[in-house]
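Only one protein chain is missing from this complex, and each of the others stays in its spot.
To keep things simple, chains are lettered A and B as they appear, and every chain counts its residues starting from 1.
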Amino acid sequence: MLQWALDALLGLGLLWLAWCALMSPNLLKAIVLFVAFGLLMALAWVRLDAPDIALAEAAIGAGLTGALLLAALARLRFAYADEETVGSPAQEEAKVRFPQWLPAVPLLLVVAGLGYVVLSLPPYATGLSTEVTANLESSGVSNPVTAVLLNFRGYDTLLELVVLLVALLGVWSLDGLALGRETAPGPVLDTLSRFLTPVFILVAAYLLWVGAHAPGGAFQAGSVLGAAGVLLLLAGWRFRAGLTELPLRLVLVAGPGAFVIVALVTMLMEGQLLEYSPEQASILILFLETTATFSIGATLAALFFGGRPQDDKEHT
Amino acid sequence: MIPSDYLSVALLIAGAIFFLAGTLGLLRFPDVYTRLHALTKADNVGLGLIVMGLVVQAESWAAVGKLLLIWVLVLLAGASVAHLVARGALQRGIRLWKR
Partner (left out) sequence: MQTLYLALALFLLVNLGAGMWRIFRGPTAADRMLSAQLFGTTAVAVLLLLAQTKENTALLDVALVFALLAAVTAVAFVRRAWTDQEVDHDSE
């Protein structure tokens, strides 16, 4: 009964929060509602016995996206500083040209497709979990989620890393941003960033290590590392200009790069893309996850910075 | 129930009461500064009591350490954020509530 009430409250709360976040004309309110949605979502994953996803949702959904959206809101206000509000006459005009129901057509198609898929699913799916459990021993790790993400379907993770990198390339192609220090953070924020950064790094390392046999892994560790970068950026810390050129780029591509190299080598040695021999699987996975963690952390922090870092002199 | 269970129950319920008080304060207090005051009580004492209640039940020292670390982190974040928000509100000229 209590369990049921808890789940019902979570489910209804999620739907309601999502609706309110979408319908809010006040963008800051929408962001706060979205952050609250992320928190509830993580709780919902916990109730669904999916601590791996709960961990990722806690780090990305509740932690990083909130900061990213708030920074985006600040930039939006800056961009529209000349006009009174974001919903300016220029935008109203743009709205008139497209009938408002037009976006509903593709949306309905997606809903119909999803509905068809859900209805056509067999009532009791056998799933692949038995196969994963059967082959877990040869995967090099004992956490089934890590085994799937880094071994059985390693190319999924490779492509996810590439997606992150492409997102950053998109942001960087828009504009450069001067590296200059922002307003002084004040003693409290300064101290907070000094205290928390080592803890962030420690927790990221812990999550990376524990991923081999329990919920954790590169994405969770990487987002914790990225959050450390975000906090440091907010507290006014900046790299020297030299470090943001080649060194930063090397860290950004290290994860996908290592993945591609391992993929090529395994293809030459074993004849299959990303098929590790059971003896080497464990060490290879640790190597790939470590490089991926650094890349994900650096990519997320760079995304938060919000532009290609430029020297102050270069930027006029 | 063994004696430590009673202690645990008492601590957990006390913690929940602080959360209730914090929420009530957030809803009922008249300005952002007083609401901040209410909120930090839930952050610090409410979570602290719940952590203590669970520490009594913990099975390993590792779990105890992790629970305490969680509390310390929330304390640190809560106190810093409270300071930052209050200072920001003062700088932006949000007036203090006067009866």
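Here, a residue touches a chain if its C-beta (ideal position, glycine included) is under 8 Å from a C-beta of that chain, and two chains touch if they have at least 3 such contacts.
The structure presented is a predicted model; accordingly, all values stated were derived computationally and were not measured.
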Missing chain: touched chains present in the view: A, B
Option from A:64, A:164 or A:218 whose C-beta touches the chain left out: A:64
Hidden partner chain, touching residue among A:210, A:251 or A:286: A:210
Where the missing chain touches subunit A, by residue: 2-3, 5-6, 9-10, 13, 20, 28-29, 31-33, 35-36, 39-40, 42-43, 46-47, 49, 51, 54-55, 58-59, 62-64, 66-67, 70-71, 73-74, 77, 182, 185, 189, 192, 196, 199-200, 203, 206-207, 210, 214-216, 220, 224, 227, 230-231, 234-235
Residues from subunit B at the interface with the omitted partner, ascending: 1, 5, 8-9, 12-13, 15-16, 19-20, 22-23, 26-27, 30-32, 35-36, 39, 42-43, 46-47, 50-51, 54, 57, 63, 66-67, 69-71, 73-74, 76-78, 80-81, 84-85, 88-89, 92-95, 97
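Throughout what follows, only the chains that are shown with their structure count from here on.
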Geometric centre distance via CA averages, subunit B-subunit A, whole Å: 29
Contact set on subunit B toward subunit A in their complex: 73, 76-77, 80, 83-84, 87
Subunit A residues within the subunit B interface of the complex: 186, 188-189, 191-192, 195-196, 199
